[in-house]
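A protein chain is absent from this complex, but the other protein chains hold their places.
Letters A and B mark the chains as written, and numbering starts fresh at 1 in each.
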Amino acid sequence: MSHHIFEFRDVRYRYPDGTEALKGVSFQVTHGESVGIVGANGAGKSTLLLHMNGLLLPTSGEVTIGEVPLGKGTRGEIRRKVGIIFQNPDDQLFMPTVLEDVAFGPLNLGMSPKAAGELAREALRRVNALELRDKPPHHISGGQKSAVAIASVLAMNPDILVMDEPAASLDPKSRRLLIALLRSFSHSKIVASHDLDLILDVCARCIVVREGAVAADGPAEEILSDRDLLEANSLELPLSLQRR
Amino acid sequence: MTLEAAFYGIGRLDRLSYQDTAVHRLDPRAKVVATMLFVVAVVSFPRYEVLSLFPFFLFPVLMAAFGDIPAGFITKKVVAVSPFAVFVGMFNPLFDPGTVAIAPGVSVSAGWFSFASILVKFALTVSTALLLIATTSFPGICRGLRRLGVPALFVSQLLFLYRYLFVLMEEAMRVVRARDMRSFGKRGTGGRIFIRIVGTLFLRTVERAERIYGAMLARGFRGEVPSLRREALRPSDALFVLAAGSLFALCRLVPVPEALGRIARGLIA
Partner (left out) sequence: MHMADALLSPAVGATFWTGTLGTIGYASKKLKAHLDDKKIPLMGVLGAFIFASQMINFTIPGTGSSGHLGGGMILAVMLGPHAAFIVMASVLTVQALFFADGGLLALGCNIWNLGFYPCFVAYPLIYKPLVGDGRSPQRILLASMASAVAGLQMGAFSVVLQTLLSGKTELPFGTFLLMMQPIHLAIGVVEGFVTAGVINYVRAARPEILDSSASAKPLAAGISLRNVLVGFVALAVVTGGALSWFASAHTDGLEWSIEKVAGKGELPEHKHGVAAAIKGLQERTAFLPDYGFKPAASEPKAKEEKPAWPNVDAGTSVSGLIGAVLVLAMAFGIGSAIRAFRGRNSS
């Protein structure tokens, strides 16, 4: 009996200024799944993602992660299981050197500097960025920053990887490398993106979010070849599926 | 200084600071201490002293040579920041009523000597300060300061500032460029536009800080920024400080040029 690693039950969220960003989102993700989240701008994708590690708490409804209900007191525990990578790597690499950044998570988890350093090196190795370890983040390229940002999350050994527009500022080669990397991970993955080709390559399942609710949920191949559905959500067919 | 000039100037200095030479490998604490000793020694010279200061040039010259720091680069920067010192010092020849004989029958205001003293001291202290950052990465200096007892919160602040320095400068350049492109040649910004530029930048900065905070929380941040390294002082570091300190003390207490000059004249005559 596979347990759900992620469960959203009728989650609603209202911002302090009154905007209702999520209006009853429900879905489940099982262990090992890779799910893409797509939708128009302002549909609620980012808000949804921010609930996944407790940066936002639902106004109503429940979020359960690995059988732990999300609440103020359980956020710390949940952040060990869920690693989020945000859109702008510059916002996530805030330490003086790459190695210190990747070791930030393990150190906060209570590891000794030695153990944290080891974990950090291992994580950097996995993303092929070990040689960057002593460099300051502002001396490396955008693609390298993305890789390091992923490493910084991997070092915490999360069960789930959540990513918001991971390839947004990458050049084609870096993007290819990223896709290959993501495919090599056995973690459960949740990827929010406008890059539908990336979703097609990386995710088996796809959820369409529209105006704060789930508009469609099914196999990625199916959803992403449904032209009408996509266009109704200000999207279009992945470039690889479009006929010239 | 324009944003662009500052950006590339600092950028170059920043890159130089990550080079790998014997000087760069010295412990930051040793370099900070040596630099401070140097500055204090130089600045402690009496106001009219000029020639006895010259031996002190050995320190920045050696640091630059062994640290692979281009001499022209440093010199240009020293000249660039000299205006204030020149401005204040240039009144000395005017206001000093004392005079000094520099040749039989010729005397000038003693103020020229104090002015020259200021200029030489200025060249020495500024070049050495620049060489400190040129041979030690800023995070290295911060780590050194922490080990020297500076409060963790302040050090963490320095590191954060440094990390986002170039990011913010780039953002500022983008905003200013956008303004320039719509100014049609009218140079400079009026007050109202400036306020809008700064205000926009400020808001973006606050938003960025919120995102960074979110990223920190996501990786378990609970108030303390953890540190990874524990560097130990090596014998070479202690030796460096000792040697430098002794040299400064010597040059401060003994008028080296005078002595050398006498020896030279003795040899010639």
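Everything that follows uses one rule, which is that a contact is a pair of C-beta atoms (placed from the backbone, for glycine too) under 8 Å apart; a residue touches a chain by one contact, two chains touch by 3 or more.
In this text the structure is predicted, and so the values were computed from the model without any measurement.
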Contact with the hidden chain (one of B:L228, B:V241 or B:V256): B:V256
Missing-chain contacts mapped onto chain B: 1-3, 6, 9-10, 13-14, 35-36, 39-40, 42-44, 46-52, 54-55, 57-58, 61-62, 64-66, 68, 71, 77-78, 81, 84-85, 88-89, 91-92, 94-102, 107, 110-111, 113-114, 117-119, 121-122, 125-127, 129-130, 132-133, 138, 141, 150-154, 156-165, 167-169, 171-172, 176, 187-199, 201-203, 205-206, 208-210, 212-213, 216, 221-223, 225, 255-262, 264-265
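What we mean here is this: only the chains that are shown with their structure count from here on.
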Between chain B and chain A, distance of the C-alpha-averaged centres to the nearest whole Å: 43
Complex contacts: residues of chain A adjacent to chain B: 50, 53, 55, 76, 79-80, 83-84, 86, 88, 90-92, 94-97, 99-100, 103-105, 107-109, 113, 116-117, 135-139, 152-153, 156
Residue numbers on chain B that touch chain A, as the complex places them: 15, 18, 137-139, 142, 159-160, 162-167, 208, 211-212, 214-222, 226-230
